[in-house]
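Just passing along the structure, written as C-alpha cells.
A single protein chain has been removed from this complex, and every other one stays in its place.
We just call them A and B in the order they show up, numbering each chain from 1.
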Amino acid sequence: MKSWRELPIGGIILEAGNSVKRRTGDWRVFKPIIDHDRCIRCLLCWIYCPDGAIRIVDGVYKTSDGKLWSLSFEIDYDYCKGCGICAEECPVKAIELVEEVR
Amino acid sequence: MIRIRGVRDLPREEYFAPGHGLCAGCTAGTIVRHLLKIAGRNTIVVNATSCVEVSTTMYPYTSWRVPWLHVAFENAAAAASGIETAIRVLARKGIIDPGRSVNIVVLAGDGGTYDIGLQSLSGMLERGHRVMYVLYDNEAYMNTGIQRSGSTPLHAWTTTTPLGKAMRGKIQPKKPIAEIVAAHRIPYVATANVAYPIDMDQKFSKGLSVEGPSFIHVLQPCPTGWRFDPRYGIKIGRLAVETAMWINWEMENGNFRVTTRVPKRKHVRHYLEAQGRFRGLTKEEIEEIQEYIDKEVERINKLVGEEVIGPRID
Partner (left out) sequence: MQASVERVKTPYGIEQTRVLLNSNYTAAYAIRDVGVDVIAAYPITPQTGVVEKLAEFIASGELDAEMIHVESEHSALSAVIGASAAGARVFTATSSQGLEYMHEVLHIASGMRLPIVMAVATRALSAPINIWCDYTDLMNARDTSWITFIAYTAQEVYDSLIEAYIVSEDPEVMLPAMVAYDGFWMSHTYEPLYIPVDREIVRKIVPRRSRITLDPENPVTMGSIVGPDYYYEIKYQQVVAMEQAYRSVRNADRIIEDTFGRRYEPIEVYRVEDADIAILTYGGIYGTLLDAVDRMRERGIRVGAMRIRLWRPFPAEDLVSKARNISTLIVVDRAISFGASISGPVALETIAAFHRVGSSPDVISIVAGIGGRPVTERDFEGMVETVFKLGRRAREIGTLYWGVRG
C-alpha cells in the first residue's frame, strides 16, 4: 500500500470511475441469464439495473424463429450482484435467476 | 435541455461506474445512473454524507466519472452555493471558459435534507442559486443503520421507532418536504419515483434547465431498511404510486400538475404488506394510514381541480 509520500494530498481520488477494479460480482448468489430469443428489447433491464451491469450490445440478432433484432444485452458478471430486479421487471420473463454454485 | 420521450432517448454513456458498494438491489444506484445520464459530463456533484456517498467513494476507489465533492452531512447545499458562485465569478473574470455551462447538482438523502440539512437547503433556495437539488428518499437514516428521520412514514418500524406494545413505530406522519421547498417559490419542484424512470428523467432534465434552484424529490425503495427481497425494489416503488402513498407531481413557477395519474387506486395494504417494516401493523393502524392517504388524495384532486387520483378499487 502506498506511503504518505506517494498518495495525492487530502484524500483526493484522481482516477475517475476506478471502482471498476472492484469486482462486486462475487457478492452474487443468484445469477441472471437472459433468454435472447424471448427478449423483446424493451430496455427495462438496462434501465433499472442499479449497478449498470447490463450493457447494450449493437449487432444483428436472429431469434430461433427468424425474428431480427438490431441489438441485444450482455450482463457483466464481474459486477452483477444478483439482486434480481432485471428478472422481476422483465415484462416477458426472459431473465431467469439461476443459483450459482461456486 | 435533453428531451426524453421514451427509453430510447436515454443516452448510453454511464457516468456512474459499477464496482460501488451499494446494497444489491439498491434503487439509489438506478437513480444516480439516470441522473448522470441526464446531467451529462459537464456536471459537478455535491454529495451529502449518505449511503450513496460512502458506498461510491470508499478510498481509493470512486464510481464517479464527473467531478464530485463531499464536505459533510448538513451542508451540501451550502457547498454547492459556493461552487455555483465560484464558477460564475471565475467565468466572468475569464479565468475559466465563460462559454461552457456546468450543471451543479446536490445529491442528498432524506437525512441530509429533511432534518440536519434543512437549514442550508433553505438558505440556498432563498438566495436563488442555480443548483438542482436531488433528494433520494429511503425514509430513514439508512447509512447509519435504519434510524428514523423526519421522512419516515407513519407507523413504520425503524431501529429508533420499533413497533412494540407501548409505542407503535413512528408516531408522526412524513414531513412534506417538497411542499416546504415549494413554499420558497423556486422555479421548479417535483416529486418522482424510480419506478417511473421516464417521468423522473424528464424532471431531472427540466430541473437542470431552469434559471434558479430546482428540487427533485425521488422515492427510493430500500430493500435493507424497508425489509423486502432485493428483486422487488421497482415493484414496491410502483405500488407506492398505485396506492397513492406516493404522488408524482411537479410545480413549475407555481403551476401545480400531477404527472402520473392513477385512475383506480389500490388499498394501501398492498403497499404496506409487501414490506417488513410495516409487519405487525394492526388493522386499525392500516386503516389510519388509508384515511390519511384518502385525505391527501382529496386535497390533491382539489388543488388540481380534477380527479387525477381516482377512487379506490378495494
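Operating definition for what follows: a contact is a pair of C-beta atoms (placed from the backbone, for glycine too) under 8 Å apart; a residue touches a chain by one contact, two chains touch by 3 or more.
None of these values were measured; they are calculated from a predicted model.
Among the displayed chains, contact with the absent chain in the complete complex occurs for A, B. Interface note for the absent chain: among B:A72, B:I180, B:V210 or B:I286, the touching residue is B:A72. Check B:T30, B:T57 or B:N138 against the missing chain and you find that the one touching it is B:T57. Mapped onto subunit A, the interface with the missing chain covers residues 1-4, 7-14, 16.
In the full complex, the hidden chain is touched by subunit B at residues 41-44, 46, 53-54, 57-60, 62, 64-72, 74-75, 77-83, 85-90, 92-93, 95-96, 100, 102, 119-120, 122-123, 126-127.
Quick note on the criterion: only the chains that are shown with their structure count from here on.
With centres taken as mean Cα positions, subunit B sits 24 Å from subunit A.
Put simply, subunit B touches subunit A in their complex at residues 7-8, 10, 12, 14, 16-22, 24-30, 33-34, 56-57, 59-66, 197, 223, 229-235. On the subunit A side of its complex with subunit B, the touching residues are 11, 13, 15-24, 27-28, 42-44, 47-53, 56, 76, 78-79, 81-85, 87-89, 97.
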